[in-house]
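Only one protein chain is missing; all other protein chains are in place.
Then we have chain A:
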């Protein structure tokens, strides 16, 4: 009870720190959801359904208003001026931080209770803690209600010194991934993506795209590690969000390893309600594509995100048509083409607009082949390390070892001391990099 109160207070302060002006709105939506779902649980038949629809409309409506209103108005205005009409003017809607993540969590609560997977929480404060729990509130992992329901009321089994140590190791590991790798590569990615197409040679364009590919992975997975680590330190077990995505042998596999909690959410609450695999082949492909276009749109209200979703959706369909058979024949070699597909995809994701992405991709494939400009050795070594850490798990033994270390809940003395030393070293190193540099953006904070 007291621990939950402390965690909730910390979470409220954490949210208020970044978005105090949205706190009231956010709390209001939590209160409304809580009571709507209680009413839904008490209701029967069509009334139950009505409450569910109301809850979904409330949450999705909020998300649409804050995240997509500007996008729709911009496009309507653009269309209007293209047809000779007047340009629309409106006051831009500001995006509350973390809205994409906590909207999905509120939806899982409603739907899980509706489906009877879990009973609704009795305490309003426990519900608020589930939505607001600070380690995962801003950028995930997206914790589905049924994954954490029991821990909200009893997590004695996880409040051991081993879990706390494991949590601290994980937190520092995430910090190091973010600070030592993602930031170093991100600076160069920003520099390269900031160049005009005429200044961009093909090798430089590829280098920028690869830098961003590693930046987004080490940035986002680093944040997830920190969230999972912090969660473990306070007794919560959050689901894993990444599993070496760049060793995937197909885009289908990539989505089983990348942003796993989003993939599962999309599967359970969108793909399966659309019919899942139990539909005609044509419908299946259409559903897959729809889900991935929506996933792209969830990441950002811009055409390039939609194109990124469509791009991945296309490869998922192609996987089912013939690519999976081809990659099976290629074996481990199929890691390379899969990686290259994701690299091109990340350009769509990183660019400021669809036009910019198109120009950039064009340079990657038809740009001039001139020598690269100067880059520091620190950059090259970081890129090398990023490559090594991204692909080393392609060796099955290493992948098993990694999972063993990350999932361990009990430590031998020797292993504990070794990990403690590594943790202390990474902590000092990461802190010195944070202090010595002012480049520390978290990519997924904006979604």
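Methods note: a residue touches a chain if its C-beta (ideal position, glycine included) is under 8 Å from a C-beta of that chain, and two chains touch if they have at least 3 such contacts; residues count from 1.
Note that contacts and distances are computed from a predicted model.
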Listed names "siroheme decarboxylase", "Acyl-protein synthetase LuxE domain-containing protein", "K+/H+ antiporter subunit F" or "AlgX/AlgJ SGNH hydrolase-like domain-containing protein", with the criterion being the UniProt name of the chain not displayed: "AlgX/AlgJ SGNH hydrolase-like domain-containing protein"
Of A:41, A:126, A:162 or A:190, the residue in touch with the unshown chain: A:162
Touching residue (missing chain; options A:65, A:124 or A:381): A:381
Interface with the undisplayed chain - residues on chain A: 17-21, 161-162, 164-165, 168, 374, 376-378, 381, 411, 413, 416-417, 420, 423-424, 427-429, 431-436
